[in-house]
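Shown next, in structure tokens, is the structure this report addresses.
Only a single protein chain was left out; the remaining protein chains are all shown in position.
So, subunit A:
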């Protein structure tokens, strides 16, 4: 090996198999089918007797609170100034804790049955995954880790678990819901517990919160469910994982308080996302509507729309014990009482981070892709629209490519391609229209067109962003081969090590953009090479990586997949770095969001040269600086700045590094 042999983690999940993509996936079953044929009321009232964890310490939700309040670790934090602090802790816990009740669950089972039947054509669940989960729940405490694309996610999770007679989870939810009258409490009674979005240095809050979660885990009270991504992804791409809660649920294992913990990644995919246009608007700077009961009631019009079908795939339980084998020394906790909080060591931190990335990758891999995702990808590459026949032809080609890359594609087997496409287009008629044999994105025509250029620009951006959020669902499949495709283009020679260096550089640039497991560059490279070789796009020789004769189309396509991101980043680097100080006002956005906006802005800009259309771009450009900040972080992570420095000096080092990065990117493009 010429390229640096970064040692990949050799654990059981993900890409340890020589052929990572051809893994067999389970079949689905539609849970709504039975709902359509039998009484919802009887279903809601049926006997519910889930299999329980074998080491369960039976206790009620209220008991749980007193266990937490009396726990050594909380007492340690409460310390000397007992009473007042103890009271405060009790209040925090009151605010946080769930009050799981079967009655409420039954109520939800009834109403959600009605709602789901109205919204979806089907809710497909892999039954084998359910069986595995049932087994896992009995053996060890379980943590459910669903992907997060919609508010529907956690309702759907509990609904499915109830349907299959599995233990109902307790769910970490954001504080936003608690302000919803009535509904917040309903959610609480169906197992949600509420955590503040940020509680930075609040030690007491952290202690109450982490002890609460750990107590539930240790006692096997219920499966614990939370979203690794921390928030709903507005872009359709997986967000880089947050490790706070994962750290908490792993700690009981590290400290020997449980034998093992099973992490179960769950992939929830929607044919059409309920919040589709809401997300696009949010990305363009329209504030997120505050969660409220009245808002919920107003949103009931969505019930009359068709959201196609959705898929829920319960992945294989991942044992923390086997993951940690050889990476974590549990005996490091031997010399300190276990209730005293300890900052995780660098090793532990790295392990948790790595695990988080792997789990998100597992979520991505088992995400079902709809034909529409392919269409959206193609349509965005042809902003002027496409002939239906060309679209059909290219979609078929793309389908085969995606399958070769191991896509989990829900493409009806026995239907002609054109029929699949037309029904897909019909479902998304709010985004695309077919007229005169041409397919193009919908832009609402407004009356008094002249004064509304700005409005039209905005609407167009909404359409593009909505479309892009579907396109983004397939990116995880293409991103690694696409990085190679771009790397092959930019590297001056076909030598494998050169290509790898380019690949690695790009991978670092995009480390906050896509889910790229830290430290797995070599593994990713090899995997992508294998895929490209398999689909006949490149040939892997002893020292070289060369394009094969038939590979032109594939490589060109892959480059164009990454193109908007490269261009987006390019724009960012052009921008005056003075904007840096505005960063803090935009903390709501993450990198992906920024880049999404940039891409949209860029597309619009290139199409409309009218000065008015620049208006929404102002907001866009101000967030550049945030991206830059993230980038500096990522370059730091990629060891571009190995020395630790302080104050101004370090700032200047950062900026000069950044400049270097910019220049290199510009050269690349």
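Everything that follows uses one rule, which is that contacts are C-beta pairs under 8 Å (C-beta built on N, C-alpha and C of every residue); 3 or more make two chains touch, one makes a residue touch a chain; residues count from 1.
By definition in this document, contacts and distances are computed from a predicted model.
Not shown: a single chain whose UniProt protein name, out of "Aspartate aminotransferase", "Alkylglycerone-phosphate synthase", "Adaptor related protein complex 3 subunit beta 1" or "AP-3 complex subunit delta-1", is "Alkylglycerone-phosphate synthase". Only one of A:38, A:329 or A:349 touches the chain withheld from this view, namely A:329. Only one of A:55, A:244, A:406 or A:533 touches the absent chain when the whole complex is considered: A:55. The chain omitted from view is touched by exactly one of A:79, A:256 or A:536, namely A:256. Although one chain is not drawn, its touching partners on subunit A can still be listed: residues 55, 256-257, 259, 329-331, 333-334, 337-338.
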